[in-house]
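Below are the C-alpha cells for one structure; questions will follow.
In this view, the complex is presented without one of its protein chains, the others remaining in place.
This part shows subunit A:
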Amino acid sequence: MNTVKVLQVCVCVLILGQFLVSGAVPLDCKDDAGSRCASISQEKLLDRVIQHAELIYRVSEECCTLFEDMFVPYPLHVLINQAGNTCHSKHIPIPTSKSEIQQISDSWLLHSVLFLVQSWMEPLLYLQTTLDRYDDAPNALLSKTKWVSDKLLSLEQGVVVLIRKMLDEGIMASSTIFDHTQSPYDGQFPEVLESVIRDYHLLTCFKKDTHKMETFLKLLKCRQSNKLSCLPQ
C-alpha cells in the first residue's frame, strides 16, 4: 500500500510540475463563467474552427438540395432569385472578389466570420419552426436544420476564442448585436407558396454565407501558417 501511495504522489507531483516548469505558455483562458478551461494551441483551434465551418457548409448545401427537390419546381429557381429578395447579409459590406478579400486584414476576416455566424442564429430558429409546418417535409431536412443551428453556436464560440487569442480582444459571445425588430419572420404565417419562396431564399442565402465563412477561415489559416506565400500577389 505504501508503494502505491508513493507512486500516486509522484505522479501528482510530476503533472503539477509540468505545468509550472514547462516553458510552454498556455494561452489565456478567461471564460465568462471563470471556469478553468484546457489550453489549446492557436493552430489547432483554427483547424477545428475550419472543420466546423466546412461541415456546416456541407449540411446547408444538403438542406438546400432537399428543399429544392421537395418544394421548388425547376422554373421557380430563377424566379425566386430574380424576385429581388436579398440575403440580409448583403447589408454587410463583405468583399466579394478574391483580390479584395486577400487584401483585408486578419482582424477583418475574423470579425466578418463572427458577424455572419451571429446573423444567422435567429433565422435558423425561424427556419426550424417554419419547416415543421410543411406536411411532407422530409425528416432529414428537419434534423439537419436543427443540427446546423446547434453547430453554429459552437462555431461562434470557437471564433470568439480565436478572436481573443489572435487579436487579443474580448468579445461577448452572445448574439445580441442584431436588431430583432428587423426580422420579418415574426408572427404571421404566410401562405404556402410565399412560405416556400421565402424559405428557399433563406436556405440559399445560408448556403452562401457558410461558404463565405469557410473561405475566410481557410485564408486565415494559410496566412497563419505560411506568412510569406499567402500574401496577396
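The definition used in the following text is that a contact is a pair of C-beta atoms (placed from the backbone, for glycine too) under 8 Å apart; a residue touches a chain by one contact, two chains touch by 3 or more; residues count from 1.
By definition in this document, contacts and distances are computed from a predicted model.
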item: Chain not present in the shown complex, as UniProt names it (candidates "Pyrroline-5-carboxylate reductase", "Calcineurin B homologous protein 3", "Cytoplasmic tRNA 2-thiolation protein 2" or "Prolactin receptor"); value: "Prolactin receptor"
item: Sites on subunit A contacted by the missing partner chain, in the whole complex; value: 54, 57-58, 61, 77-78, 81-82, 84, 86, 90, 94, 96-99, 101-102, 208-209, 211-212, 214-215, 218-219, 221-223, 226, 229-232
